[in-house]
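Moving on to subunit A:
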Amino acid sequence: MADEEEEKEEAIKEDDHGLLEASVADIIHNAKRKRQMEKKVGARLGMMRHLYIILDASESMSIQDLKPTRFLCSLKLLEDFIEEFFYQNPISQLGVIITRNKRAEKVSELAGNSKKHVKEMQNMQQIAPTGEPSLQNSIELALKSLRLLPSHASKEILIIVGALTTCDPGDINETIQNMKTDSVRCSVIGLAAELYICKRMATATGGEHGVALDDKHYKEQLNAHIDPPPAATRLDAALVKMGFPHHALHSSANDSTMAVCIHAENSDESVKLLSTGYLCPQCLSKHCELPVECRACGLTLVSAPHLARSYHYLFPVEPFKEVSYSGTPSTCYGCQKILSQKDKKVYTCNKCNQTFCLDCEIFIHESLHTCPGCATNQDTYQRSTDRI
Partner candidate 1 sequence: MSNTISGKNLLRPTGLQCKNLQEYLKSRPPEVLNKLYHNPPICLAVFRELPVIAKHYVMRLLFVEQPVPQAVIASWCSKLHFEEHQKVVLILNELNVWKEASIPGGLPGWILNTTFKKNLKIVLLGGGKPWTMSNQLEIDSKPRDVAFLDSYALERWECVLHYMVGSQQQEGISADAVRILLHAGLMKRDEADGSPVITQAGFQFLLLETALQVWYFILQYLDTIEARGLDLVECLTFLFQLNFSTLGKDYSTEGMSEGLLTFLQHLREFGLVYQRKRKAGRFYPTRLALNIATGQNKPLSRDPEKEGYIVVETNYRVYAYTNSNLQVALLGLFCEMLYRFPNLVVSILTRDSVRQALKSGITAAQIVGYLQQHAHSKMIEAGPPILPPTIVDQIKLWENERNRFIFSEGVLYSQFLSQTDFEVLRDHALSTGVLIWQSERKRTMVVTKAGHDDVKKFWKRYSKGSS
Partner candidate 2 sequence: MFKMSNEIETSLLIIVLDVNPVQRIIKQETRILTQCLDSTIVFANAHLMQSSNNQLAVIACHSDGAKFLYPCEKPVEIRQIDGQYEKFTMVERTVRQQLQQVINEISLDKPLNGESLISGALTMALCYVARLEREKIAGEKIYSRILVITASNDSATQYMNYMNIFFTAQKMGIILDVCSLDQELTLLQQGCDITGGNYLKVPQLSGLLQYLLWIFLPDPNVRSKLVLPPPVKVDYRAACFCHQELIDIGYVCSICLSIFCKFSPICTTCHTVFKMPGPIPIKMKKKKKTIDIVH
């Protein structure tokens, strides 16, 4: 346990009142800014992500340093993570594996719909964490499915580990080598302390390795995986054939066609009969939700906005310049807040030279992804769309 404590102490410093919270908040803030700075215009990103989450469900996950326990806290945070992951990466897929009693179990297969995964997460709350984890077994299990994917897909594994040991049947170095050959990016979030093998695994495959300091920091570490990673240069590019189905709202004569509702089918609910849905343009089978892989002909069906939702990664708003407030202009260009000397720092866009308050700066970069100044200027509004 000694090294565990040491690890945590390294990063944390007490503030003047002897509190730790502020310093953790600082770490989070700095990480956010750093992440924002790293976003570069036109960077190549792996958009079609395939991510396996490997969750440790061993004895050590029942420790209560994260409330209520490491395991339950992880499940809760992962639920949010999954929702957010699919919101931001709509044409990506995700699967979950847990490891306990020296084995690996696949909880949910790679799939592109959040509802099913979230449900599995909720079911898992009943599981009692027991035994030892096995990194090698679970990675090999994930690799089995990731290996089959075409080379243009980005393949990732995210390991969440609370234990400080692993029980492996063979040489884990071979497994690392396998991941490298299959160009799988493996990241690790430790809940206890940094493990040498995890660190090596992450560095060797181009992933990230971090240790959560508390639940907020843990969440922050997870969120770092929502943004797509810069595509490894060895990743092959490809043009993928996709269908853009029509909205079959009250579709004409044969209203009785049934929508194939895979989400309902997989759970215990009976297959829902719906008259509305989307028609696959290739084989005309009907689906009730997008995005989905057509069950009949295998064509990936998406709607144009699904693709558009990911565009802001490719064309992020450039970071604004931080300047101290000099008295002009009198209002923030975005929210119309009246600026005063209390706003020590204001932010200006390099392109349109409009001034924004701190809150708008954060809002624009984190949610809106469009600069109001540029969007209301005839010369700059097409900043990122000049290609359309």
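A word on the picks: all candidates are chains of the complex that A comes from, given by their letters.
Just so we're on the same page, a contact is a pair of C-beta atoms (placed from the backbone, for glycine too) under 8 Å apart; a residue touches a chain by one contact, two chains touch by 3 or more; residues count from 1.
Predicted model only: the values in this text are computed from it and were never measured.
Within this complex, subunit A touches only one of the listed candidates (1 or 2), namely 2. Touching candidate 2 in their complex are the following residues of subunit A: 42, 44-48, 87, 91, 147-148, 150-153, 182, 231, 233-234, 236-247, 249, 281-282, 299, 303-305, 307-312, 314-315, 330-338, 359-360, 363-364, 367-372, 375-378, 381-382, 384-385, 387-388.
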